[in-house]
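Before I ask anything, here is the structure I am working with.
Let's turn to chain A:
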Amino acid sequence: MSARDTIFARLKGDAPSKAEADALLIAPERPRVDEAALEAEFLARLALPSISATHDVIDDMAQLPAAVARYLESQNEALTLCMPPDPRLVACDWQGFTLHDRAAPDEAAAIAVARRGIAESGSLIFETGPTAPMLPNFLALHHIVLLRVDDIMPYLEDAPLPGVQPRAHYWITGVSGTTDIEGTYVRGAHGPRFLHVLLLRQ
Partner candidate 1 sequence: MTKSVALFVTCLVDMMRPRIGFAAIRALEAAGCEVVVPEGQTCCGQPALNSGDRDHAMALAKQTIAALEPYEAVVVPSGSCAGTIRCHYPEIFEHDPLWLARAQAVAGKTFEVMAYLDEVLGWKPEGVRVDARATYHDSCSGLRELGIKAQPRRLLKAIDGLSFAPLQGEETCCGFGGTFCVKYPAISNAIVGEKADAIDATGADLLLAGDLGCLMNMAGKLNRKGSKVRAYHAIELIAGMADGPAIGEEA
Partner candidate 2 sequence: MSGFKDRADLALADRILKVAVERTAGTAEAKRAVAVDAFPDFEAARDRAAAIKDHVVAHLGAYLEQFEASATAAGAKVHWASTADEACRIVIDICKAAGAKSVARSKSMLGEEIGLPHALAEAGIGRVETDLAEHIIQLADERPSHIIWPAMHKTREQVSALFKAKHRSPHAEETIAAMAESARRELRTQMLGADVGISGANFLIADTGAVCTVTNEGNAELSLVPPRVHIVTAGIEKIVPSMPHAIHMLRMLARSATGAALTQYTTFYTGPKRAGDRDGPEEMHIVLVDNGRTKMREEGLAEMLRCIRCGACMNHCVVFRQIGGHAYGGTYPGPMGAVLTPVFDGLKESRELANACTLNGKCQEVCPVRIPLPTLLRGWREKSWREGLEPTSMRAGLSLWAWVATRPRLYRLGTGMAVRAMRMLGRKGWIDKLPLVGGWTRYRDMPKPAARTFMAQYKKERRS
């Protein structure tokens, strides 16, 4: 008998009822979010010490390169950016920047577009795809994220997008941190040490 058969032989039982599984999700306990003030709620969470992301606001996409430049200059970083081939990003005027689309092992800064922001936790939601690689967001020291204000949703339940799931769906809620030595929090364990969110108010 295969291991699979052995295991299933011991787990015979009736199929779960969908209704029973759904009933477990009615009115979940979760952090309170003022749904009328999603942006403020989201930003308040972003600023928490556990996330300590910075943010800036832009009114349209044309302002994006300048906002990125402002941030990198404030961090004393060169205007070198790992940028995925996302058409919304590519369409901007990046004059003055050195761009590349594959992340180097010691990448200084990468930009990405978040699919959603979640007010409950201050999380940024990403999904992989042909124009959205994953690795740069974990390699770069500075992770710069573009998020449309309209994409801020109240709860984590709003994070998954309907339909076929992408290869990777991931939530970023802060920077790469560790408490592995004496419980002391250190930023930039392996990946980003800084997270900067650019809110697009369009």
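Keep this in mind: a residue touches a chain if its C-beta (ideal position, glycine included) is under 8 Å from a C-beta of that chain, and two chains touch if they have at least 3 such contacts; residues count from 1.
Basis for inclusion: all candidates are chains of the complex that A comes from, given by their letters.
Note that this is a predicted model, so its numbers are computed, not measured.
A.B. asks: Considering only this complex, which of 1 or 2 touches chain A?
C.D. replies: My answer, from the options 1 or 2, is 2.
A.B. asks: Which bits of chain A are touching candidate 2 when the two form their complex?
C.D. replies: These residues of chain A touch candidate 2: 2-4, 6-8, 10-16, 20-21, 24-25, 28-32, 45, 50, 84, 105-106, 120-123, 128-135, 138-139, 156-157, 159-160, 165-184, 186, 188-192.
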